[in-house]
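My questions will all concern the structure given below.
A protein chain is absent from this complex, but the other protein chains hold their places.
Naming follows writing order (A and B), and every chain is counted from residue 1.
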Amino acid sequence: MDYKRDIPLAITFLVGVIAIGDYYTGIEAVTQTFNVIKNWGIVLQGFALGLGAVNLFRVHGRRVSARKEGTDWVFSAVLLIMLAVHIVIGLMTGQYEQGETYNWLYNSIYLPISSTMYSSLAFYMAYGAYKVLRARNFDAALLFITAVLVIIGNTPMFPAIYPGFFHMREWIFGPIVSGAYRGVRIGIGIEAVVLGIKTLIGMETGYLGRR
Amino acid sequence: MAILTEGRIVPLVALILVWVAVYIAINMGKEGKIKVRRIAGLDAIEEVVGRSVEMGRPVFDIIGMGTFTDSYATQTVAGLSILNYVAGLSARLGADLVAPQASVDVMPVAIELVRDAYNVEGKLDELNVDEQLPYLSGTQFAWASGIIGMAARRKPAGNIMIGPFWAESMMFAETFDRIGAMQVGGTARTYQIPFFAALCDYCLIGEEIFAAGAYVSGEPSQIGTIAAQDWYKLVAIALSIVGALLSTVGVNIIAELLAR
Partner (left out) sequence: MSIWEKLTGLPREIVMTLVMISIIIPALNPLGLPLMTGQMSQDWYDAVDALPEGSVILFDIGYGSGGYPSLGPGNIAAFHQMFDKDLKIVIMATALEGTLMYPLVMAGVDPEGNYGAVYGEDYVFIGYVAGTQTAMAGVLGDLHDLVTNDYQGNPISSMPILDDVNGADDIDLVAYVTTSGDIAEGWVYQAYSQYSMDVVGGTLSMMTTSIKPYYDSGQLLGIMDGIKGAADLEFLTGHAGDAIVSSDILTFSQTLVLIFIAVGNISWFMSKKEVKS
């Protein structure tokens, strides 16, 4: 018996069966057991955050101490400094609402940077739309027509002028897009069930760190 | 108090039947009775790696930001299977593979798989883990910025993106397209499929990434489970057609049956 493999697999199977039992049966003992397991899951998720921070220190600290050409170790140093500053100030000044310095750090540095990165998607999408939406062939023409109708329906002003644009967009979203997405989601859902079964029976062991 | 929860009896029966189907399919797979068709995107992966070798530029393989504990673990596992395959191709053909990592629990597995692949080809000494599988960040846009920066500096000839992706998918697809890289993209995250479909040269949609993973792994039992999925999809199609026709004439028996 390979304890390193078999014990985790047995735990996976047991927890999986309890989860299935909780969903499909009304047995109180199973429900209560699963509630406890769910709370353990929440605690474990919290630990994963700490693990991420430790790994950041380890990986980027190694890069800074090596200072190899072409590894952008300067950026790693900036990362470590900002990580340390945020941790120290956050812990020292208590919770966010009461910590003005942490408030300032977050609102002045992280919030604008993060919002900017997300907002830059608009530029990528605009250029992508210009390059891709060309009626080169039948399939591309279909994509082009659909995308243009949806963009017109999405622009706030055009439906206000002529409500038909909005109803056209809704119609495209309704039977066409929703129908297509439901097909994709059914396929993905079936695969998720099969993968769950594979995990429970020990066929899928990628999460254990080995093939 | 009823043992079985009302409204979930038919789903439980369906689950049991899926379980039986999986066992039958695994056995059929082991007997070699099941074949999976080649997928265009899968063939293109070899072409991508070959192109990188010819042009003397790196090939990127991005497996996404998923972990083993979130609901996208299945896609992460599929991405790792492809990474193993691409690593083997890269080692064999002499391509410079770059696979940036975003997840602390996935990274050791990715490193192990790439090492295995290089070892099988006898090229373990050519692998530089720190350079080729760098950990960038677990934060979405920090990771995205890192990859976009690496791509802009190293100008890869090929990019394979298979796994769970979020908003950064559009950034990657557009950036690598601008650099002139040949791209194969695949995800089961429905929100991001349109971006890959629009900008990648080849796109694997939804469950195709799981089929590709099983195909490149070559394990007969894995291929067998793909058949079980397809059988259930046929059942879903049949129920949808019959149910839609019956509902149209006012007979809701299928909907009532599934709600039991």
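Assume contacts are C-beta pairs under 8 Å (C-beta built on N, C-alpha and C of every residue); 3 or more make two chains touch, one makes a residue touch a chain.
Everything numeric in this text was worked out from a predicted model, so none of it was measured.
Remark: the omitted chain is touched by one listed residue; of B:Gln140, B:Ser217 or B:Ser240 this is B:Gln140. In the full complex, chain B contacts the hidden chain through residues 70-72, 140-141, 167, 178, 189-191, 194.
In the full complex, chain A touches the omitted chain through residues 35, 38-39, 41-43, 45-46, 49, 95-97, 103, 106-107, 110-111, 114-115, 117-119, 122-123, 125-127, 129-131, 133-136, 144, 147-148, 151-152, 154-157, 159-161, 163, 166, 170, 173-174, 177-178, 181-182, 185.
We adopt the following convention: only the chains that are shown with their structure count from here on.
Mean C-alpha position of chain A lies 15 Å from that of chain B. By the touch criterion stated above, chain A contacts chain B in their complex at residues 20, 23-28, 44-45, 48, 51-52, 55-56, 59, 71, 79, 113-114, 117-118, 120-121, 124-125, 127-128, 131-132, 143, 181, 184-188, 190-195, 197-198, 201, 203-204, 206-207, 209-211. Listed in rising order, the residues of chain B touching chain A in the complex are 1-5, 8, 11-12, 15, 18-19, 22, 26, 67-69, 73-74, 76-77, 80, 84, 104-105, 108-109, 112-113, 116, 130-131, 135, 137-138, 141, 144-145, 167, 170-171, 173-174, 177, 188, 190, 193, 195, 198-199, 205-207, 210, 217, 221-222, 225, 228-229, 232-233, 236.
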